[in-house]
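Below you'll find the structure I mean.
Omission of a single protein chain aside, the complex is shown with its protein chains in their original locations.
Now for chain A:
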Amino acid sequence: MLMELELGLALPNQTPVDIKRHIKQKRESAEAFDNGEIENKKLCLLLWSGQPNEEEDDRRGSQRTDNKRINEEENIIVGWPPINSMRKELLHHHHQQYHGGNWIARFPGRDNNNGARNRMSLLVKVKMEGVAIGRKIDLRLFNSYQALKHTLLHMFSKYLKIDRNGTEYTVLYQDKEGDWLLAGDVPWETFMESVQRMEILRNDS
């Protein structure tokens, strides 16, 4: 049973066209929508972009329709709901402690932006061993390795039966110099500055 990770809100039937258009502008693939779909589809407040693009070697045309629902990609709506960074950060720590770190937030303040300071988003490709289609995620949504790994495994669990504990999987990343390293060894900020792409391997392979 696929767990609906994407947080959804249903659009009303009488959405003024302009609202739709404005939220549309935030998306990377507006083509995924046509008017008929919008009524029934959930407009996702928080998603990762997983649209395969031209660079992907293993992209298959036939997958497209299947993935349309999974790959609805909206960028997170920046700065919404309007809560200031300080409050978000404090709530995040609270959640990490008491709810297993599942809370995903827009990156607050300057402490976390060191490497990614001038970039509006930090999209990296993630491939999972055994899964044909890679995904793209915005690393700025995360604050820790734990949250990232948890989310990645959850994301890929749609394709493969995955042990949710994640103990059987290793997360690797490729840094700026092209070397493949184990995720988790360096401080999160350093990781954010150098990560180019990621890969998840099964430990028994």
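Simple rule for what comes next: contacts are C-beta pairs under 8 Å (C-beta built on N, C-alpha and C of every residue); 3 or more make two chains touch, one makes a residue touch a chain; residues count from 1.
One rule holds in what follows: contacts and distances are computed from a predicted model.
Per the UniProt record, the chain missing from the shown structure is "Protein AUXIN SIGNALING F-BOX 3", taken from the list "Protein AUXIN SIGNALING F-BOX 3", "Sorting nexin-2", "Oncostatin-M-specific receptor subunit beta" or "Exosome complex component RRP41".
Screening A:91, A:131 or A:186 against the full complex identifies A:91 as the residue touching the chain left out.
In the full complex, chain A touches the omitted chain through residues 7-9, 11-16, 18-19, 21-23, 25-26, 45-46, 77-88, 90-91, 94-95, 97-98, 103-111, 113, 117-118, 120.
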